[in-house]
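Everything below concerns the one structure shown next.
One chain of protein is taken out of this complex; the other chains stay put.
Naming follows writing order (A and B), and every chain is counted from residue 1.
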Amino acid sequence: MKAILFSYSYRNLWTRRLTTALTACGMALVVFVFAAVLMLAAGLKKTLVETGSYDNVVVIRKGSQTEVQSGIDRDQARIIETQPEVAISRNGQPFLAKEMVVLIELPKRGTKKLSNVVIRGIGRFSFDLRPQARLVEGRMPRQGSAEVSAGLSVAKRFSGAGIGERLRFGMREWTVVGIFDAGATAYNSEIWGDADQLMQAFRRPVYSSVLFRLRDSSDFQSFKERIESDPRLTVEAKRETRYYLDQSEVMAKFLHILGLTLTIIFSIGAMIGAMITMYSAVANRTNEIGTLRALGFSRASILFAFLLEAMFLGLVGGLAGLFFASFMQLITISTVNWQTFSELAFSFTLTGSIVYQSILFSIVMGFVGGVLPAIRASRMNIVEALRAS
Amino acid sequence: MHITKLLAKNAFRHKLRTGLTILGITVAILAFGLLRTVVNAWYAGAEGSSASRLVTRNAVSLIFSLPLAYMDRIRQVPGVATVSYANWFGGVYIEEKNFFANFAIDKAAYFDLYPEFILPAAQKKAFLSDRKGCVAGRKLAERFGWKVGDNIVLKGTIFPGQWEFVLRAIYTGQRKTTDETQFFFHWDYLNETLKKTSPLRADQVGFYLIGVKNPDQAADVAAAVDNLFKNSLAETLTETEKAFQLSFVAMSDAIIAVIQIVSFIIIIIIMAVMANTMAMTARERMTEYAVMKTLGFGGWHIAGLIFGESLLIAGIGCAFGIALTFPAAKWFSDTMGAFLPVFNVEKKTLYLDFVAAVIVGVVAAAFPTWRAVNTRIAEGLRRIG
Partner (left out) sequence: MVVIRDLNKSYTRGTLEIRVLQDISLDINEGEFLAFMGPSGSGKSTLLNLVAGIDQADSGTITISGVDITALTETELARWRALNVGFIFQFYNLIPVLTAFENVELPLLLTELSRKDRYEHVATALNIVNLSDRTDHYPSELSGGQQQRVAIARALVTDPEILVADEPTGDLDRASAEDVLGLMTHLNSEFGKTIIMVTHDPKAAERAHMVRHLEKGFLDAYNQTPR
C-alpha cells in the first residue's frame, strides 16, 4: 500500500515539473537562508566560546566592560600576583600574565583601508596560558625586543603583518617573528608583543588586565569574593570563558533578532508558495480524487496522499537549500565587535544539529503549506468531483 | 467594459490563489522595505553630517586621547572658524542594555557647531551655569521618562565611579534625520574629577570638532591640522564628519552586505512564487486564449491581458506591503531603537518597493505570455482544462 502511495505522490510532482521546480526553488532559498542564519550564529558562538579556558581568570578594572577600557597599575597587579589561588608553573613562578591591550588602525592588504587591530602586550606565560594557540611559523617575540607575533587572520589580511615583515606603530618599527594559529578564537585577530616595550611605546604606564590559571578550578568563587572586596583594589574577576561571552552579547543579540525576523518572514513566504502549488494540484486532480473516493479510498487516505506530496516538495526544496548553504562554510565574515571595537572574524559553521533542524523545517513548511489544500481534497463531494473535467 | 475591470475579474476568478499570491507579495515587499530601512538607518549618521564639520582624533586609534593643549594651535589654522572638543564617556544608565551615546563636551562652542540641536534659550542657560548639568535628546528623555530637573546617575566604565547629573535641557532635532538620543554634560566636571582621582588622565580630550569657514576648503584645513602635529607625541587624523561616521559604518559592512543580499533574495523568491501562479493561470486558460484568437484578438492583446493581470496582482500586493511597512518600522525602531537612533522609511525605499513589484509582475508573466502567444489556435482548442 505504502509503495503505491509514495509513487503516486512522487510521480504527480514529476508530471508537473515546472510548477514543482519553481515551488521547490522558492523553498530551497528559504531553507538556505534559515540554515545560513543558524550557521552564522553557531560560527559566532564557536569563536567566542572557544576563546578562553574555563580555568583561567581574567581580572580587569571594576566597571570596565572590556580590557580596552580597563586599567590596572603595577601595584595592583603585584597584589593579584601574590594571591594563593594562582597556580604555580613548573619553574616556581606564578602561572600569570600581566597584559596591556590597545587598539590601533592598520591598513589592510590590497585596499589600504584602515581597520582596527588589537595589540596585546604579553608576559612570559601569555602563550602557555592559552592552549588554543599554537605556533605555525617562527617563534614568540623575545622579552625586551621590538619583535611581535601575529595571529593567522591578521597576518593574512593586513599589510606588513606577514612573517619577516615590518609593522609601524607607536612611533617604532616592529618585526614579525612568528605567526600563531588560535583556531576559531578572537586571538587570531591580534598581534602580540612584549608588554613593557609596548607600554613604553604607547606611553601607557598601566596594564589592562591580569590573566592567570587557577590552582584549583573550584577556587574561583573565593578568589572573586576576596579580590573584589579588597580595599586596595578596584577590580572585578571573571572566568575567561565568561569574559569573552559577555563581550559579544550585544552583537549576538542583534544577530539573533535579525535572524529570527528573517526566518519568520521567509517561512511565511515558503508556506504561501507551497499552499498555492498544492491548491492548484488539488484543483487539477478533482476528477481523480472523485474516482479514488468512488473506488473506496477513505477521506483520510486522500488527505494523507496530498500531505505527503506537500512534504516531499518541502523536503526536495530543503535538501537543495541545505546543499547550497553548506558552501557558505567557505566564507569568513569579518566585522567589528561593537562592544570592544576589535575585529572579529568568524565563519559559518554547519553542525549536525543545523542539518537536522533545516530538514525538519522544510518538511514542516511543506506540511503547513499543504494541510489546508489536503483537507479540501479530502472533503470533496464525490459526485461533484466526478463531474469536474 | 474597462480593461482594469476585466483584469480584476480575471485575477479574482481564483480568489484563494490570487489572495495567497497577493499575501506573498505583501510579505516580500514589507520585508524588502524593512531591510532597506535598516540599512539606511546605519548610514543615517553619515547622512546627517555636515560638510563644514571636521573631526580630529588620535591617529593611532580612537582609544587614544589628544592633549587639551592642542586647542589653541588648531584655532590658529587658517580656515578654521570654530573649535570645540568632547570625550566619549561610555557611561551606563542603570544597566547595559539601556545603551545610549553620552559625551563630556566643551560647553563654550559645542552647540554652536551643532545648530541642528535646538535648545530652548532658558534651558540652555540653565545648563551652562550648572557644572553638573546635562542635556538629553527628546527621544532619549521620552524613552526613560526624564523631565527637566531630574537627577540622573551614570555608572562610568572608562572613567569609573558613580557620576551624578541634573537634567537641565532637552534638545529637539531640526530635521527628521537628526539624532535625538544623545546625552551631553560638562567636560570641565569630568576633568576636575580626574585631576583629583587620576591626575595622569586629566587634560585629555577624546576628539576635536572643527567648524570650517568654507566647506570647499575642508580637505585643505584637515591636512593643515594633521601637519601641525606630525611627528609629535600624539599625531592626529582629521577627516570630515561624514568620513568619520562612515568609518563606523564600515566596521559592520560585512553585516550590511549580508542584509542587502538577503533583501534581494526575498524578491527572487517571490518572483518564483508569482511566476508559478501565472504559469498555472495561463495553462488553465489555454482554451480561452485560443477562442479569443479565433475571434480576432492578436498576440499583443493576449500578452496585454496576461501582463496586465500579473501587474495588477503585484500592484495590490505592493500597496499592502508599503502600507504595512510604516507600522512595522515603528515596531522595529521601538525594539532596536538603541542601536539605530534614526529609523525612518525613506521615499527612495518606497520607489524601490514599487520597482521591485513591477519587475516581479513582468518576469512572472513573461514565460506564460510567450507560451500563450505561440500556441497555435487548434492546439489551444484541443486542450480540455
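As a working rule, contacts are C-beta pairs under 8 Å (C-beta built on N, C-alpha and C of every residue); 3 or more make two chains touch, one makes a residue touch a chain.
Worth saying up front: this structure is predicted, and the values here are computed from it rather than measured.
Among the chains included here, which ones are touched by the excluded chain in the whole complex?
A
Quick one: say which of A:145, A:222, A:298 or A:329 touches the chain that got left out.
Of these options, the touching residue for the absent chain is A:298.
Looking beyond the chains shown, say which of A:135, A:171 or A:383 touches the absent one.
A:383
Touching residues of chain A against the unshown chain: what are they?
Within chain A, the residues that touch the unshown chain are 1, 4, 7-8, 11-12, 14-15, 287-288, 290-299, 382-383, 386.
In this text, only the chains that are shown with their structure count from here on.
Contact residues on chain B for chain A in the complex?
So the residues of chain B in touch with chain A come to 16-17, 20-21, 23-24, 27-28, 30-31, 60-64, 90, 96, 99, 155-158, 160-161, 200, 233, 247, 250-255, 258-259, 262, 265-266, 268-270, 272-273, 275-277, 279-280, 335-336, 339, 384-385.
Contact residues on chain A for chain B in the complex?
18-19, 22-23, 25-26, 29-30, 32-33, 61-65, 68-69, 102-105, 113-114, 116, 169-170, 202-203, 205, 234, 250, 254-255, 257-258, 262, 265-266, 268-269, 272-273, 275-277, 279-280, 284, 333-336, 338, 341, 389
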